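One structure below.
One protein chain omitted, others in place.
As written, the chain order gives the labels A, B and C, with residue 1 at the start of each chain.
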């Protein structure tokens, strides 16, 4: 396994990490979740990502149970969770007013509830799961620093914030002598590149921002499994019942963006074939080639998927400058950076 | 229910909240108090206000018992208490020297005692119940920040402070990189408007001050129940034995201010009748129309009162600009703001 | 009882307080100590002073037992202790290197040990018992602020520091946004006035320094009990075996300073007689007339002494400007303040 620093921090994370998004606590049974986490751990993955929102807290519960069962030493692991969407903690939707967002109340109460579900004393990284534009940035920065001071997390990061919001958080943290967000978690893959390669560009040097990306395989499109423009029987997209998957499935046939993406995946296939690797490995290796990336978060509903994904690390060298250029010629989406005199 | 942010914080509070002033722990029996809190909770009220001073701590005890009994999730609720008058914690009046005021000692000891009575780990908001002009503002600001740091409250506010005192607290909090008071709790109603509409005007934009007001119905005068210039039999004013109510009752017949207020209430009746709402609903709706208000704190000794009050929210639209002008023509007390070039 | 603020803090202390210096835990039996504390408490004294050094910790132990026995509410009481001389915590004199002084280690360990002996969660005020010129002022200021942050004290003060040292502590506290020492505890009485009336003069306005003085009766000289230039049989000075008392006794007959002081006490007798009060009451009332004084700490080995001392408060008015001038004419030690343009 390759390990990278999480942005400019001293924390080392495996460049591939395992996320518990729609899967653990959701449509993947607890036993399979356990097998996947075990396979990941055995393959050298030390970084496990979850969120209070995933499967209404069940993703955290499952992860907590697995960590406890295998008695993995705490220092072996980097555990992250995300706070913003904890309405399942409330007794009703109307009562959930303060179970969402990034108010000091919810940052404290949300993280406390997460730690109970995880059966942990602390997480390593706590993310602001999306910005909360109704809460002043100073309250957000103070809230996350408060939970760090209390020993419930070592670092805090953001997920799907704009570069302006991240810069603003740093401006306030600097003013208050506090800690700013050390990592952002956006989507990043061959088909979605703008944020990581362009928008966040000024933040890397200035604030040492790290990137942990989700969806490195573009919800599977880049593995080639939709290359026939159809949803394979028995796949997650065919069977899962969470709102996100359901909505993707509903508009699958009419979604022009989806068609364009599948076409790109089809066009990348010859390159993968030529290198003797799977399409998924090609896509994952490409993401990992970006040195700004600290870790690519993969999902898995079967241990074999983890093995295949980790295998990608052996083939990084195959992505030579020439191959990279051929890939660019297919995806045709390389962001153009604007010159900037100062950062 | 409508929910608003508490001033510029990320906390969401129901625009109507329930207070436990002379009632819970006082002349209203515990069973009725329980019914009222339940009715409020069921009606979407998430914000419950009390104080160490109310009924010598019994208001907090009753609230704590009710919260415990119904096992309402903590994140459902926004609980506030107020510190300044805890002489009942002492063994005698003379011994109560440090059970009142806003010294670091009493802020810590008072809040600790309140939390024990409430059976809570923390309140959401702790108020300075009146200013303490014998304690330096820096000690007050440090004291409230200290209890926030220790996890006993998320925010602090003031009750019946002047605008200069609030601005001074912010000046010191800013200097010390601390948190200033996010909310003030004054009296505010159709008959008492100066503070909220004029004195505090510069604080809203500058410090994001929120307002939670007490006495939106002017101790019942605006419900019309004294329209006959008499105390109705069986009413709280006729029966309650707390010092405040007793003193109001004693001077009722000779109080010119009271007569003027009752006359205004009588003059507002035709407007309420015309809109097809009660006088109390008109008065409460008028308060809530002020967007500076975060929450109007009502008292209740019967669950029905809560239902009637919450009903007012359905009629906010009836207070059209034209109706608002007719109301102004009755009360004739609209504050005139002085122009100010800078805030 | 009269209560005053402790310097510029919000804390209220009885203007007469009870100290447990050579007495409690020392030559005064526990039962008498208990009777004295009870008498003091009943007389309205709310402020009890001790130190880790007194009677090798036994003064704290006795005070703790008495507080526990009578179940006095914590908020009734203002308890202070002092840290600097805890060598009795060590297993030998040589091992006591870090059981004395104001290093961060000893401030933390000393106060922890004091709280255990007192059976309290916190004291109200912790004093630096004499300066420690081997420890940098920044470490001292940080140490006392650290124990305040941890909730083990509300305020810190100094005992027998110079005005320059107090000013330096404030300079550093201000720089670090920390809390400076709010009170100094020097000797102050009719015969020793320079520090309180002259040296500390610039600190009262600038830093709001409060004064709690010890020895208001000049170890009894001002009560007139040595007016015959002899040690009365059975008195503490005749019987106590602590090093300080022993050394005073040893040089009693040859001590020119002592003789001068006794002569002054003799000369004050006619004034006391004329006012119809005891010499001790005159001396104590004189100290209390100084508005800079927050509290005068008295010792007592018999409950009657407390009654007599507290009685002095009834006679403050007798010290008219004319009487004050007659007193000055006897003691002839009024400090001359140098003019100062800036403080």
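Note that in this section a residue touches a chain if its C-beta (ideal position, glycine included) is under 8 Å from a C-beta of that chain, and two chains touch if they have at least 3 such contacts.
All figures in this text were calculated on a predicted structure; none of them were measured in a lab.
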Can you list the shown chains that the absent chain is in touch with? A, C
Just one of A:155, A:170 or A:214 touches the chain that is missing; which is it? A:155
One chain isn't shown here. Among C:76, C:132 or C:308, which residue touches it? C:132
Touching the absent chain in the whole complex: find that residue among C:50, C:89 or C:261. C:89
Touching residues on subunit C - with respect to the absent chain: 86, 89-91, 94-99, 101-106, 108-109, 113, 132, 134-136, 139-140, 142, 146, 149-150, 176-177
Footprint left on subunit A by the chain that the document does not show: 1, 3, 5, 8-14, 44, 46, 72-76, 78, 124, 149, 151, 154-155, 177, 179, 208
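One rule holds for everything that comes next: only the chains that are shown with their structure count from here on.
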Can you tell me which chain lies farthest from subunit C, using the average of the Cα atoms as each chain's centre? A
When the C-alpha atoms of subunit A and subunit B are each averaged to a single point, how far apart are the two points in Å? 44
Please set out, as single numbers or ranges, the residues of subunit B touching at least two other chains. 149, 177
